[in-house]
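Just one protein chain is left out here, and the rest sit where they should.
We just call them A and B in the order they show up, numbering each chain from 1.
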Amino acid sequence: MKKLALAGALALGLAGCSGSEEPQVLNLYNWSEYMPQEVLDRFTEETGIQVVYTTYDSNEAMYARLKLLDESAAYDLAVPSTYYVSKMRQEDLLMPIDRSKIEGFDNLDPELVNLDVDPENQYSVPFLWGTTGIAVDTADVESEVTAWADLWDERFEARVMLTNDMREVFHVGLRVLGYSGNSTDPKEIEEAYEKLTELMPSVRTFNSDAPRMPYLEGETDVGMIWNGEAVMGRDTLESLEYVYPEEGIIAWLDSFVIPKNARNPEAAHQFISFVLQPEISALISEEIGYATPNLAARELLDDSVANDRASYPNATDMINAEFQTDIGDEALQVYAKYWEMLKSGQ
Amino acid sequence: MRSLTQQPFRTAVLVLVWGWLLFLVLTPNLLVVGASVMTRDPGSFISLPLTLDAYRQLLNPLYLEVFLHSLYMAAMTTLVCLLIGYPFAWALSKVGKRNQVLLIFLLIVPFWTNSLVRTYALKLILATNGLLNNALMSLGVIDEPMQLLYTEGAVIIGLVYLLLPFMILPLYSVFEDLQEDYLRASHDLGAGRLSTFIHVIVPLTLPGVLAGIMLVLLPAMGLFFVPDILGGSRNLLVGNVIKNQFLDARNWPFGAAASIMLTLAMAFLMFAHRLSKRRIGEDGV
């Protein structure tokens, strides 16, 4: 008995001193399925820095968590979409990126740097860009699907999947009604909500953790998907097709940012430089199917990837495409309210 | 002499326990109450002035629907648990003592197993290409796979599966205490089986029923990972709403108000439970 009590006390004592000698760690906060394991392993091999990979499934969740943890947030690197870069920058949540420590920035597509969301890229370095379009499992869907509006077709009852992303889902609703996907008008948002409630009987599930999975698992046949997920999904399910809807796809650019309270900004800079190497950027794009903004990497891409319309859309695919922008907290709350009602309504 | 040596020990224990509960139970709950009457603030979560907006928002008919739906699913879960659990506990109390120990043990084994993993196992079974559909199709019972996953039913199945033991155990303990004398007396007084059941067994097992309801209904409103995994992020529970308000939408006052609703529900159930126990106490003696 005494031994047991002693063991307990010992355990507590040890708990107190664990962590006195730690290897260098990089806390990477990223979307799920958004970085090949191989890249992390090679980074660790090269630098000795261990990467702790934690995931989120929406910009809102990432932002809320960073805000919530505030000073105790030990994340060294996060990957918000553009419209959250500007929001976080304005709210002083980010640390400026020291360009002198970044190698390979010049490889980036000039069209994707110096954007309004972050002039001069003081706070962000583009990682990947991509689109949200329609996925169709052609083995189960005979007729052609060409527009977002087609999802409302009765044939698809209980066979539709939407991403679990408030902005994206409302983007679709707004576009179908002919509005901008970045609308801040409460009237338009409400209309979109009503339009989307008509879709709800068809909606089987929301998924932003791995939007390809419900298609692969045979739960859904048609719906929203990110292009990279569609490319990855095709490996297992050949009949999975990526469609650019007539109303226009949703386009986004995700960038590395260093949160204000990062513990190891040094390692964060190293990681960004590591990813910016053309060879690594090419590897990422080939593995997970999203488009790299790194022009030097695009040269290295395998032809089958470089010519893949799903990963790298051509000019006609991008007609009507709309980039998501920051809509302000007030509009965000309107979206949030309808979003919750949408998801819990029957 | 003795009081001198015993006093420090007693004081130390009481200070430790009270300190822990005051700091980690009372204070946090007061904070939540406080947060629920503050104003939402995009920068620092909550700010003055004091307002009842969050509660007003809760009672907004559209939001109320969300809560009623969640309550409906939790209530269905509780009902199914009760319907399965009541006869189960009864049957269990009739089994020989030796086997009873083993059977109770078998009942709590799943409870000791990781609940996430068990929910995930249900997904394997319920999926369109899953085991249940495959089995039924190869047996020729159905031609087309049924859509089970990502439905309201799947969420209820998941909740029932996780919470059933919590219904059975309190029921089992009241059936254990149910004295044969009462039943015999009721029979001797000429009551039929049905009448004995309604007038004797049901009232005597009521505290167990209420305890079971309490142990099932409350968690059934909070286990947010079940709709996430089995409900396709639809068919949300109050727990999902609270979680979203805190970790996604950053509307703390609203999340806090929703959580207070849950607490009130708990208080109500506890009160009902106590009342039923007292009544039995008076009638029984």
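Convention: contacts are C-beta pairs under 8 Å (C-beta built on N, C-alpha and C of every residue); 3 or more make two chains touch, one makes a residue touch a chain.
The rule we apply is simple: contacts and distances are computed from a predicted model.
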Q. Out of "Spermidine/putrescine transport system permease protein PotC", "Spore gernimation protein XA", "1,2-phenylacetyl-CoA epoxidase subunit B" or "Cell division topological specificity factor", what name does the UniProt record list for the absent chain?
A. "Spermidine/putrescine transport system permease protein PotC"
(Q) Of the residues B:I125, B:L178, B:A191 or B:A272, I need the one that contacts the missing chain. (A) B:I125
(Q) Touching residues of chain A against the unshown chain: what are they? (A) 1, 8, 11-12, 15, 18, 27, 29, 32-33, 50, 52-55, 57, 68-75, 209-210, 213, 216-217
Q: Mind listing the chain B residues that contact the chain we can't see here?
A: 2, 5-6, 9-10, 13-14, 16-18, 20-21, 23-29, 31-32, 35, 84, 87-88, 90-92, 94-95, 103, 105-110, 112-125, 127, 129-131, 134, 161, 164, 214, 218-219, 221-225, 228-229, 238-239, 242-243, 246-247, 255-256, 259, 262-263, 266, 270
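Just so it is clear, only the chains that are shown with their structure count from here on.
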Q. In their shared complex, at which residues does chain A touch chain B?
A. 58, 60-61, 64-65, 67-68, 91, 158, 164, 203-207, 214, 217-219, 329, 333, 336, 340-341, 343-346
**Q.** Interface residues, chain B side, partner chain A - complex
**A.** 42-43, 45, 62-63, 65-66, 69-70, 127-129, 145, 147, 149-150, 152, 232-236, 241, 244, 246-251
